[in-house]
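Only one protein chain is missing from this complex, and each of the others stays in its spot.
Up next, subunit A:
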Amino acid sequence: MNAPLRKAGVVILVLFGLLFANLNWVQAYKADDYRTSDYNGRVQVAEYEVPRGVIEAGKQPLAQSKATDGALKYLRVYPEKELYAPVIGYKPVNIGEVGIERSENDFLSGASDKLLADRISAMFTGEQPGGGNVVLSLIPKAQEVAWKQLTKNKSGATKGSAVAIDPRTGAIQAMVSMPSFDPNPLASHDNKAATAAYNELDKDKDKPLLNRATSENYPPGSVMKVIMASLALKNGYQQDTAIPASASYTAPGAGKPIKNAAPSVCPEAQVTLKQALTESCNTGFARLGVKLGGDKVKQEAQEWGFEQDDLSIGNLKGGGLPVAASRMGEMQNPDGSTDQAALAQSSIGQNEVRMTSVLGAMMAATVANGGQQMRPHLVKQLLSADRRAIYNANPETLRTPISDDVASDLKDMMVSVVENGTGTQARIDGFEVGGKTGTAENGEGEDPHGWFIGFAFDDKGQPVSAVCVMMERVPAAHGSSEAARIGGLIMKAAAGGGGD
């Protein structure tokens, strides 16, 4: 019986060998995966050992950590609830973080290399330093006005967004998205409640979790005419150059004529470029586009920031909220030649043209800033736990689509829009305001989107704010003039001129 006993011994050896090999797999090879797994409660406990840093704007805390009695020692709270949620995002216990909470996660949690000195000194003092603080460039007053005016808009729109930028620096002054959500339940330590809250928001057909300012693009309508005017100015046109207009224009090969918003808008055969922009003359700009050609139109849009896939708004060293690319779309026939009808439509921001609210605000800011488009950013400062500045946003130019002269002409023309044209609702006392409205067709039978982009100069001639307001599917007429009104109020608040 000894032979089978010996074989049984070998079997046991093999079985234990398998155990040993598998143990190596689990504890050595897969160890890092398991250690950092989302399912691993130890990660969370360790992460919540020290208070996560504060996200603040204008001395106001927007996200902070409160001490608790539980196993996770700090609870993340968002005192302003839905107001800043699309920008800040949230830091849930069981899944990954979102928004600025995500892009500045390393700094907020204290794991960043920038806080290495703090951690080293903590080793000697024995004190846990906690995470660093993130100061946003948002101006609370402007943010509040933007949210309040957008949600209480007089046109009955339920979805939309607004962005305000300091034209000189690219600092975001306000960024709201409607509808929004309360991030507090998502950060709950009760995993089940947090998951339920998330699922409810995720299933909501209005998509409150979406930041409509950055991640969605829409047909810009007449806002596109700013780019067309710029293209004209670059091609030898002057503000008072006469361009062909008319009540109706059918591009070569087009089935349907392009008409103006009202019979009273540029029915004459010719209008000046400035007049065309002021009144938002569709036929004039459609003809202009066809005359200058599809390649030039595309090229011009690209110079202003269309087709950029990698833009993000956070701190200038990288990271942040990714901004969806704005697109000019197709304007070609199958044989490669330009589809004139599509070009005519695209020239007035229809057809396949899609733009984000962020780019709209950047366009207005570019005009206001003498042609220099500043890189937009949200993070103004990073402070260590004891509030030493670790990073200060140093404004940088992203691109220069237009010369100072073109910018100056465009500024005049856009001011004319607000003074005498479609954007009169945007006027604010004590500021020189320019802008451009847009009403974008959005498919058959759908309500159009209402747009406004604009800028404001203070009494010293300094550009203080540029804005883009966008409302989806505005049921009432004149959505764009309501957008202009809201835009004006946001800029006023951003410039420190009080709200409402």
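Criterion: contacts are C-beta pairs under 8 Å (C-beta built on N, C-alpha and C of every residue); 3 or more make two chains touch, one makes a residue touch a chain; residues count from 1.
Going forward, contacts and distances are computed from a predicted model.
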Which name from "Carbon monoxide dehydrogenase", "Cell elongation-specific peptidoglycan biosynthesis regulator RodA", "Sulfur oxidation protein SoxZ" or "Cytochrome P450" does UniProt give the chain that's left off? "Cell elongation-specific peptidoglycan biosynthesis regulator RodA"
Listed residues A:N2, A:S264 or A:N394, member touching the removed chain: A:N2
Contacting the left-out chain in the complete assembly, out of A:L18, A:L116, A:A262 or A:A476: A:L18
Subunit A residues touching the chain left out here are 1-6, 8-9, 11-13, 15-16, 18-20, 22-24, 26-28, 30-35, 37, 39-42, 45, 71
